[in-house]
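One chain of protein is taken out of this complex; the other chains stay put.
Just so it is clear, A and B label the chains in written order, and each chain counts residues from 1 on its own.
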Amino acid sequence: MEEDVLLEVKDLKVHFVTWKGILYALDGVNFRIRRGETLGLVGETGCGKSVTALSIMGLIPPTEGTIVSGHIEYRGVDLVHHDGVESQITLKRKRAKLKVKQRIYKKNQTFLNSYRGSKIAMISQEPMTSLNPVTNIATQLTESIMIRGKQELSRRILSRILIDKKTFSEIKKSIINNDKHTQEILGSDPLKRSLMNQIASIFARSDVTDDYKDTMIDRLVNSPVPNKLVINFLRNQALGKDVFYAKLPFLRKYFLKFLLKEAENKSMELLRSMNISDVERVVKAFPHELSGGMKQRVLIAMALVENPQLLIADEPTTALDVTTQVQILDLLKDLKNRLGLSILFITHDLGVIADIADRIAIMYAGEVVEVGDKMRIFYNPLHPYTVGLLKTIPTESSIKRKLPTIPGSIPNMLDPPVGCKFNPRCDYAKDACKDKKPKMIEVEKDHYVACWLYTEEDHAEP
Amino acid sequence: MIKDRFLDSIKSRFSMIKFTLLVFTRNISSTLGLAIVLIYVIIALIDQFYPPLLGLTNISKLSLNFTQTLPQPPSYAHPFGTTYPGIDLYHAILKAIRVDIGFSGFVTVGAAFIGVMIGLVSAYYGKWLDTIVMRITDIFFSIPYLVLAIAIGFFLGRSLVILSLALMIIWWPIYARVVRGQVLSIKEYSYIEAARASGVRNIKIMFKHVLPNTLAPVFVQFSFDLAVVVLVIATLDFIGFTPANAYLPELGYLSYIGYEYAVNGYWWTILFPGLAIMIYAMGMNLVGDGLRDALDPRLRR
Partner (left out) sequence: MQNHKPLILGVDIEKTFPIRSRFFFERKRYVHAVNGVSLNIFKGETVGLVGETGCGKTTLGRLILRLIEPTSGDLFFDPPEEIAHSILEGKKLNEEELKRYSFFRFSPNRVRKTRREMQIVFQDPYFSLDPRYLIRDIIAEPLMAFNTGRKEAYERAEDLLEIMGLGSNFMNKFPHELSGGQRQRVAIARALVSNPKFIVFDEPTSALDVSVQAQVLNLLYDLKERFELTALFISHNIVVVRHVADRIIVMYLGEFVETAEIREMFSSPLHPYTQALLSSVPIPDPKTKKKRMVLQGEVPSTINLPTGCKFHPRCPLSMEICRAKKPPMFEIKSGHYVACWLYSPKL
């Protein structure tokens, strides 16, 4: 198990139940995402990429389908629970039925809740419908922040109150001089680190003068100190504990107000880090007043509230214009560099993948058929499906000549072909392909393929 | 060759109906409702075409027997007992079912037809026509229907036909509204635009493309209304606003007669007619619910 592998999906199988039978949505998905890298998951409609994303997040509705086998390991911890027989799929006269043990399902969901948002976050395809149309952006963002991030908010407020002047100037100097070494030493204490982050975000702003930045940074620690009760409340909150007097009906609002104000500050900060220039306008606006690109940025901001390490982006730019798409892709690349974010980028557009991905996984009919480094996939595609796919894209050089196409169509997942699922459409299909499913093997360094054309030592091209 | 294709097309349409039925029967309560309704309808049909099967004669009138005016409790000879002027409740209810179902069907079909036509045309052509029609429906919605029915009956006479027409006039607005909502959304669909681009005349588009796709909620409303109209007619009779020809076999009327006697301890005189109404209404409502669920595209998995 390598040290920096963030997510590893091993042989994931997902089945759905329909009145026409069992839908074999995923039949063995394998891939790995390392820290700080972007994996592009490419495939056509119906190949199962969205199902993969939902499975990782644990969002498959229990009445419709379930993970049948396989592992989804986040830093070594398996997110798929196999205790007992959690769910059962039965087939009765072509009608498939799914029985899920409620208790175990609930337990699993509670477990996954600790991962969702804080470690793994997701944005999906339609920014238009993912935002609540009747509240403004400020309300939605602060709501997201308040739900999970009370600890962090308290820490932020406390860091401004409790840290002494000397430490403050130390931190300030280390940011301005970009002294990474001092930053690391100071960063070991959570309070100091919180203050460091706040100063750094002011420092990184490009819309104000340096003098003003200085004023703002100084103003951070010169804010009025609230009374002892509030400090005590915040102290407990930072440790995740509630205080009884803060729960009393009338006083509750008073205490929460401090956190709410901080949440608003944090949301402005978050939006600014999305490279949005006029944050004030966006924050007060309603979703319908914003363009598609802006909405998507807001959604990315909401996803990153708890600083997750993995962002699953399910076709985030498909519904956007090309010029807006460029902006969003640049933003994601920027976030990757700044925050060390890993991204699982799902799309059917190979052009977008060529731009943003480090590594690529090609999916077909519920399986990953090829995965590897971006350059290798594009310049040495191994699987016949990958080869065919690359040829069907209209490019600069293909004008007026007819595009080569892959004959046939994607298989019916209610009754998939035996053996390699691509064999009915494959030009190179052999007898073995029709009988047995090929295993994923490493053909060259960091380039894996599941195809009978290759053996372990093979370096041939199709 | 063409004949084969014709059969194929019938088979395709049949399979759609079969599918709807399948989804419908998945739900136990709606199937139960359907069973109840079917029983009532069969009784009504037998009444209409072959009354002796149920032992009935003289369908349109209650058989009175002035020798035994006091209500008799249920017994072997009279399974439901008798009510005021010697009417055997069992026979009377069987006759009354026909009247009630017949007239509620008449009213609902009429109202649905008028309402759907008006709603379709006004929503399709839109603009001022739509506005006028909507304000008219608003007016109708604001009048309590019983009052309106009584008023009309007062002025135009109290025959069942007139009352049915009066109810039709009261009932069509709901269909116009239901259809209008559907039409407004369907109007924007690409296939309507495609038909227009193909040069199809507006009227044809309205009836062949828009109308069929609006009918789903209409059917649901229809099934609920069949029950409601029965209740309305029963209510009208119950408050004494009966048609001129006395002793019409009608469930409400029977309840009306029974009402005075029930308080004096002759409980069966009102229980059985009331139950007959209630079970029918319940059955019809279950069917309506089931239909709405069955036609909902999301639940048709």
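We adopt the following convention: contacts are C-beta pairs under 8 Å (C-beta built on N, C-alpha and C of every residue); 3 or more make two chains touch, one makes a residue touch a chain.
In this text the structure is predicted, and so the values were computed from the model without any measurement.
Peer 1: Taking the whole complex into account, name the chains on display that the unshown chain touches.
Peer 2: Even though it is not drawn, that chain still touches A, B.
Peer 1: Among the options A:Thr38, A:Asn108, A:Gln325 or A:Asn423, which residue touches the chain absent from this view?
Peer 2: A:Gln325
Peer 1: For the chain left off this view, which of A:Val80, A:Ile163, A:Leu389 or A:Met413 is in contact with it?
Peer 2: Spelled out, the listed residue whose C-beta touches the missing chain is A:Leu389.
Peer 1: Which listed residue (A:Lys119, A:Lys374, A:Lys421 or A:His447) would be found touching the missing chain in the intact complex?
Peer 2: Checking each option in A:Lys119, A:Lys374, A:Lys421 or A:His447, the one touching the absent chain turns out to be A:Lys374.
Peer 1: Which is it among B:Val161, B:Ala194, B:Ile239 or B:Leu275 that touches the chain not included here?
Peer 2: Considering all chains, including the one not shown, the answer is B:Ala194.
Peer 1: In the full complex, which of A:Val29, A:Ile171 or A:Leu350 touches the chain missing from this view?
Peer 2: A:Leu350
Peer 1: I need the residue numbers on chain B that touch the omitted chain, in ascending order.
Peer 2: 2, 5, 8-9, 12, 16, 189-191, 193-201, 204, 209, 212-213
Peer 1: Just checking the interface: what residues of chain A touch the absent partner chain?
Peer 2: 44-45, 291-294, 321-327, 330, 348-355, 374-375, 378, 388-390, 392-396, 398-400, 402-406, 409
The rule is simple: only the chains that are shown with their structure count from here on.
Peer 1: Centroid from C-alpha atoms only, then distance chain A to chain B, rounded to Å. What do you get?
Peer 2: 55
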